[in-house]
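Below: the structure, in C-alpha cells.
All protein chains but one are shown in place.
Up next, chain A:
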C-alpha cells in the first residue's frame, strides 16, 4: 500500500513537473549566443563584454522583455573563443546547429569575428558585432552581419575631424603636421591613412617618422620634431615609448599647437603617473570615457562600477549598447524568423534607452556598419582633482563646464 502511494505521488510529481515545464515552454525565449575571449590573452576584455551584456539583458528582461513576442525573455549563452579563430568557428556552428540560437554576438578579436561571421552568414543567422575593428569584417557584402563600433580607418578619420572642429571652434589655424609612430603594424597602418587624410584636409606633412618601439632614447626623434616645427603632432605609441616621448618633448620644450595620441600607450593607466605634468594638454582618441556627457551614461557607469568594481570601458559600452539595439530590432521584427530579425536590424535607427555612446543614434549602412559610430577625444588636464582624462569631442559629449585648452600653451 505504502509503495502504491509512493508511485502515485511520484507520477503526480513527474506530471506536475511536466506541466510546469510545459507552461514555461509556452513563453517564448530568445536565445542569444555570445562568442567571447573568456580565457587566454584577451580574457579581461572578454569578461568586460560579458558583464556589460548581462547587465543590459537583466534591465531589458525586467522591463518586460520583448513585448511584440508576448513578453519574451532574452537568454544569453556563452562560448569561450580563447581568442582562437578555429574555436570561434566551431562555437558558431554549435550555437546555430545544436543550440538553435536566434542571434549571435561577438567576438571582440577581429581574427575570431572575421571567420565566425562567415559561418553565421552561410546559415543566415543574424550576427551583431559590438567591437572588432578590422575594416573588412563589414566589407564582404554580407547580409546578416552588423557592427556597432567604429572600424579601424575611422579612428584616423575622426582625429582629422576633431582637428577641423577645434579650428572652427577656437579660430586657430593649423597648417603643418608631423606623424611619429611605432614601426609595427598598428603605427604604420595609421600613418598610411594619415598621409591620405592630410592631403585631403590640406595640411603640409613636415615629418613622417617611424621609430622602433624598443628604443631606449627618443631624444633624436624629439630633436627631429623640434626641427620640423609642426603645428600638429600625431602619435601612435605603446606605453614605454609614449612615456619617454612625452617626457622628452617637455624637456626640450617642444610645443606644437596640438599633440594627439591614438589610444594604446597614451591610454595606459600608468601613462599619467609616469609623465605627470608633462602630459598636460595632450589629446588622445578613445572609444568612450566615463565622464562622457550623455543622458544615462553616468548612471549606467555607476551601476556597472558598483557591480563589477571598475569603470566601463569602450568594449563594455559597445556590448551594452549592442544588447539594446538587438532588443529594439526583435521588438520591431515581432517574430523569431532569421530574415525578419535581419530586416529589422537593417532598418534600425535606434536612439532610445541604453544608448550611452558619444554619438546620438545607431543606424546601419548597406554593409552592416553602424554609420554613426564615432570616437571621442579626451584632453589630459588638471582641473583641481589631479591629472585626468576629460572628454572634449564631439562637442555634444564634452564634459559639462570644461573648455578645452586649444592650442596648447607654449612652453
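Throughout what follows, a contact is a pair of C-beta atoms (placed from the backbone, for glycine too) under 8 Å apart; a residue touches a chain by one contact, two chains touch by 3 or more; residues count from 1.
In this text, contacts and distances are computed from a predicted model.
A.B. asks: Considering only the chain that is not displayed, what protein name does its UniProt record carry among "Acyl-CoA dehydrogenase family protein", "Polysulfide reductase NrfD", "Branched-chain amino acid ABC transporter permease" or "Rhodanese-like domain-containing protein"?
C.D. replies: For the chain missing from the view, the UniProt record says "Branched-chain amino acid ABC transporter permease".
A.B. asks: Write down which of A:73, A:94 or A:224 is the residue touching the left-out chain.
C.D. replies: A:224
A.B. asks: Quick one: which of A:29, A:43, A:118 or A:240 touches the chain that's been left out?
C.D. replies: Selected residue, touching the omitted chain: A:240.
A.B. asks: Among A:68, A:97, A:214 or A:351, choose the residue that contacts the chain missing from this document, as touch is defined above.
C.D. replies: The missing chain is touched by A:214.
A.B. asks: Of the residues listed, A:251, A:299 or A:337, which one is in contact with the missing chain?
C.D. replies: Spelled out, the listed residue whose C-beta touches the missing chain is A:251.
A.B. asks: Touching the hidden chain in the complete assembly: which of A:113, A:176, A:237 or A:278 does that?
C.D. replies: Among A:113, A:176, A:237 or A:278, only A:278 touches the chain that is not shown.
A.B. asks: Please give every residue of chain A in contact with the chain that is not shown.
C.D. replies: Counting over the whole complex, chain A touches the hidden chain at residues 183, 209-212, 214-221, 223-224, 227, 239-240, 243-244, 247, 250-253, 268-271, 273-276, 278.
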